[in-house]
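Incomplete set of chains, arranged as in the complex.
To keep things simple, chains are lettered A and B as they appear, and every chain counts its residues starting from 1.
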């Protein structure tokens, strides 16, 4: 399976053109859009979101990942392997956290292009054809050169005490894995609001903010029957602290 | 075919993860998202929308339906069969209207889980695997226990004189089937605006509100060349009356 993790948006031609390339180059391989609204042009929060959601997929999955504000510049294009999953995209930190958490990790730099390359849409012209070939079973070594993992140089933390995603319901995911928060601890959002843990929405009164470990293992802030983003002023990048 | 009717939104990881489960568990069965923006956390208007759109699909279709504000509480998880279509989702009224209108209806309660169950995402962990197995041909009785239909207890009307959906164009669907409105009758929106019937958009002057029977049989309020929602102040739950 090929999984898309991008900041393209679902509307407009971007996801559709990438899907068309995948259908043409890897006919019969299912392709699913996981996130089309990953943090826009922000690889750092996107890296924590991707690490949490990527591991939900089985080994062998190819993840086509494009959060790429540096498209057209000299940033490297890479294939990263982490515990049997293959990530394809720009080397701007997007894969750092997934690689760091893996028991087995390797990196390749994509050299050369599979075809004509536009200046602004490497997702379609470079990353999608590479992902399709990986999904058809070609090894990374046939498409790219072994490369050094530069992720340590960025010095990003193991867990990120910030909001990394706000969903359709107004729930705000942090970059903190549930296991990084002590049982019974509270979260403090933007230095202003102290939030208790709860097991699920139906365990708290309507209108009450709470945090819980979401279905992919991230600490997430929600309001039962309401929107945490507007109630607490949360957006991608908002700071969160652990109390107690 | 598997059809999704949810309030997940298309963006974010929810529809994508459900699609990934369906691809894995029922490879080769087409899956289509019908509504990802069903009335959020509101099973009552959603039930009328689902009843109108579900019957458009042929017998044998599996409809995976998640409008589930009580996820994590004790509400039942069910399979409902209505005239050969199979609906999978929470027992919170979402299937009441489809069942009531069917010539032949049965209900089963899903007991046990097909795998690990998160507290907050039964759509992915419970309903999608069950839908996939039904789509592969397993009978409901192998996945669930016969159950009593409690829909009568909710006492919802046969047709709902409220707005149940506002679409991308600003058109406002009511929960009234076209046959429930006498020919030539007018609709009164929010007790304020009286609206005449017309056969189609091009039959009324630009800027004029009218109602018509939409392509799935619901009475729908529209403005030719404009938006009915903003022009008339309509949103899900807005009251509509039949006049004449």
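Here, a residue touches a chain if its C-beta (ideal position, glycine included) is under 8 Å from a C-beta of that chain, and two chains touch if they have at least 3 such contacts.
Since the structure is predicted, the reported quantities are computational estimates derived from the model, not experimental observations.
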Please give the number of copies in the complete assembly; 2 of them are in place here. 3
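In this section, only the chains that are shown with their structure count from here on.
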When chain A is superposed on chain B by its C-alpha atoms, the rotation angle in degrees, nearest 5: 120
Where the centres are mean C-alpha positions, what is the separation of chain A from chain B, in Å? 31
Within their complex, state which residues of chain A touch chain B. 1, 3-4, 9-10, 30, 32-37, 53, 56-58, 165, 167-169, 199-203, 212, 214-216, 225
Contact footprint of chain A on chain B as seen in their complex: 8-14, 16-17, 19-20, 23-24, 27, 40-41, 69-73, 118-121, 124-125
